[in-house]
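Incomplete set of chains, arranged as in the complex.
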Amino acid sequence: MTSFSRPSGRAPDQLRDVRIERQFTKHAEGSVLISFGDTRVLCTASVENRVPGFLRGKGEGWVTAEYGMLPRSTHERMGREAASGKQGGRTLEIQRLIGRSLRACVDRKALGERTITLDCDVLQADGGTRTAAITGAYVALCDAISVLKKRGDITREPVLGAIAAISVGIFQGVPVLDLDYAEDSNCDTDMNVVMNDGGGFIEVQGTAEGHAFRRSEMDALLALAEKGVGELVQMQRAALGL
Amino acid sequence: MTSFSRPSGRAPDQLRDVRIERQFTKHAEGSVLISFGDTRVLCTASVENRVPGFLRGKGEGWVTAEYGMLPRSTHERMGREAASGKQGGRTLEIQRLIGRSLRACVDRKALGERTITLDCDVLQADGGTRTAAITGAYVALCDAISVLKKRGDITREPVLGAIAAISVGIFQGVPVLDLDYAEDSNCDTDMNVVMNDGGGFIEVQGTAEGHAFRRSEMDALLALAEKGVGELVQMQRAALGL
Amino acid sequence: MTSFSRPSGRAPDQLRDVRIERQFTKHAEGSVLISFGDTRVLCTASVENRVPGFLRGKGEGWVTAEYGMLPRSTHERMGREAASGKQGGRTLEIQRLIGRSLRACVDRKALGERTITLDCDVLQADGGTRTAAITGAYVALCDAISVLKKRGDITREPVLGAIAAISVGIFQGVPVLDLDYAEDSNCDTDMNVVMNDGGGFIEVQGTAEGHAFRRSEMDALLALAEKGVGELVQMQRAALGL
């Protein structure tokens, strides 16, 4: 194991540099540019005073997400989904994950009959875009909620707690935290973990890319994720000035 | 806990009745009707002597899956995806999961330049359609491989081991195995687990529907899943006459 | 003509074995698996308490149909229409035919402002899927109407009479009844006939595949169809316990 090293030179349990820049754009109620190393995702939170049909008249709100990658956010140019006429399966899967994760930290009754849409657009991809998106979207959501509170539109706090996400995986036999692209494209197991600030799990999605993973490996990965999410929650709090 | 009971009267660690009916239809190389209680999924395996563009000329095969629900497989009629003009996010997510899971048990070099498509169509839904689909698709895949071997198209065994899947969740505070619809629509946590016959994990997808779940709950769920997959693998072997 | 024989060994005016299995699935108000030999179609009837926009407020109901083939219901796997993003011309043509045919036997005023959708999904195809679909959909429709009557939702009988359909064609110069795939793909003329139990014609769709057909041939085909539909109506009655 002495010879093991990550492409980035990080320790196995070390996050990349994380930066959270609020008010990156001016129109959205919340607008956050989050960076996990070279991965950069613009997360905006937009408030609209209507809810989807299935919620109309029920006195509760909705939180949803959309995800996209700019065509040249990646090493090779990808086709633009708007031009091909449909969102791919990966896109839909990620935006469903972001939406579910954020709904887990919101009291939708307290939100009232309004929708908050979290648009997570990847400006530059280097692995971990979905976990960066969830972590940044939480901050954008908080900013949007603050706007609603300042306007007097809502009185009760709808945010139940913080949410953050990180990827973990087994790279060259070693469990590592926060995979970048060089690791992600060569790892045996890849797991995305969404947790709240109370240490509870919101989503765990693990995939064996090469060999199947053992319970002991899973335990190691979950421990890494707990550490990483703990640090991310601190950074979110700092960014929000809490 | 004395007052706890599952809607079906099953014990917490008890599977529903599982039936595996091979050669349910006559054209496909593999055709399996699998039932997990009232959930019935027709899984066919179709062999074609071509591979997707990105694999052409590389001497290896491909395994992929498609998933669909008949419009009235559910309590209320769902719109037909062919009529609406696109597959929804849930459909794409499930068929990607099935495809990844089955590829995990196949030596694609041994398969040669051919594609096996696993079509999993839900005739009747009562919870757990994706896990039934994976479990049945494995049997259909084995039958299709047998046809290829009988024809002399392949010489080396491409199936590396068995794959099965089961759902677990926390219902009324109790970890339970193989959720049916009555449980699935009221549970706090829902987890789908795909494993191989060596006890390795292929996919773990857990979602907190209500409150976030703790590590201890996750441990209990994974133990239930190990038990359930072990039993399913036995049933697959019996169905295949092994 | 002494040397003429059908691939199946049937007499020219002989139907395939027809089986009608009610309550094949549990959620639909009517659910019938019908078999014409190896052709198997699952026909479900779903009741919804709304009508299309053009009928709203007019006090009458609607009967419509959708048709699909499972991808490997056929000799070679067909692309899934949900994945390709549209229903092909043949699919639309068949489902329009099924819908028109079934509407011909329903008093839509007596049905009230509700829609019955007949989903006809082909599990296994061996020729004659559209005629099997119409014949089976009629039985599913009757079961759904019975549910409505039992619930007290309707008081007047909306079913005006029975409807059944059969294909006829000219195979090797001989008019034959109920073509299977081996005949259908090699016949000169193919005609689908929908009739009611009073001997009236609802739809006649004849196509010359090879040479044009003469009036005398048409007369022979219509006579065969009359015989076939007569037998099918008896089987429908028996299946419904009438």
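For clarity, chains are labelled A, B and C in written order, and residue numbers in each chain start from 1.
Note that in this section a contact is a pair of C-beta atoms (placed from the backbone, for glycine too) under 8 Å apart; a residue touches a chain by one contact, two chains touch by 3 or more.
This structure is a prediction, so every number in the text was calculated from the model and none was measured.
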{"item": "Size of the entire homomeric complex in copies, 3 being in place", "value": "6"}
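FYI, only the chains that are shown with their structure count from here on.
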{"item": "Chain centre separation in whole Å, for chain C relative to chain B (CA means)", "value": "33"}
{"item": "Centroid spacing, where centroids are CA-atom means, of chain A and chain B in whole angstrom", "value": "28"}
{"item": "Inter-centroid spacing, chain C versus chain A (mean Cα positions, whole Å)", "value": "51"}
{"item": "Residue numbers of chain C (touch at least two other chains)", "value": "85"}
{"item": "Partner chain B, residues of chain C touching it in the complex", "value": "25-28, 31, 38, 40, 42, 44, 46, 48, 66, 68, 70-75, 77, 80-83, 85-87, 91, 117, 119, 121, 123-125"}
{"item": "Touching residues (chain side chain B, partner chain A) in the complex", "value": "86, 88-90, 92-93, 95-96, 100, 104, 191, 195-196, 198-208, 211-215, 218, 222"}
